[in-house]
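Complex shown without one protein chain; remaining protein chains in place.
Moving on to chain A:
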Amino acid sequence: MTTAVFIGCSFIAFGPVLALCVCTIAAEPLSLVFLITGGFFWLVSLLLSSLVWFIAVQIGGSNNASVKKNFLIFGVVFSVLLQEVFRFAYYKLLKKANKGLMTVSQEETIPISVRQLSYAFMTLAIVPLHVFWGIVFFDACEKKKWWAPALVILSHLLVSGLTFLNPQYDGSLVPSYIIMMLMGTWAFFTAGGSLRNLKLCLMCRDKDFLLANQHPR
């Protein structure tokens, strides 16, 4: 019956991504291009950071478990920094490509391991985190607010570092979800949302709002 577990975990981990793709990306062909390019950039960053880690391990060459763990921590930190560098590079590329439009979507995969449910929920947190980070990062670069990207990098490092606490899943999952909520709120406000809009939306008063806000052109 492990097919059931496979399908369940896939839906948990990639349900939101799938929903995002189906509803937002698939309708607009240009956003699909941005999706693929963004994913490609992120994969390249992962590849380069893995290469660096692999070379470091071969040069270091020891069978000691704690030495290997140190190498892994170094690898993770380096990878996070490289991912953020590539995120910045992607931003620059998008700016050059089209000053007006910025679409960011990323995918991420985590290798399946034994504690499937917990890892699936971690993925569930990581994917929106990358989306929110992208939103905040790009907006901050646009407005030249350089403290925001620094915060993004720090929170990325924090979440990656938290996974070293596994198998203590309450230590890694709960803070990651809290950070995701915080980043989500920050991204919501960065994208132009506000509490007033949310209230309007939820109480279905949006039609009146639109009518009131129409500017004659």
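Note that in this section contacts are C-beta pairs under 8 Å (C-beta built on N, C-alpha and C of every residue); 3 or more make two chains touch, one makes a residue touch a chain; residues count from 1.
By our rule, contacts and distances are computed from a predicted model.
Between "Mediator of RNA polymerase II transcription subunit 20", "Nicastrin", "tRNA pseudouridine synthase Pus10" or "Trafficking protein particle complex subunit 2-like protein", choose the name on the UniProt record of the chain that's been left out.
"Nicastrin"
For the chain left out of this view, which of A:Ile36, A:Leu51 or A:Leu72 touches it?
A:Leu72
To test your reading of the contact rule: which positions on chain A touch the chain that is missing from view?
1-2, 4-5, 7-12, 15-16, 18-20, 22-24, 31, 46, 54, 57, 61, 63, 65, 68, 72, 75-76, 79-80, 102-104, 108-114, 116-117, 120, 124, 126, 135, 138-139, 142, 159-160, 163-164, 166-167, 187-188, 190-194, 197-198, 200-201, 206, 209-210, 213
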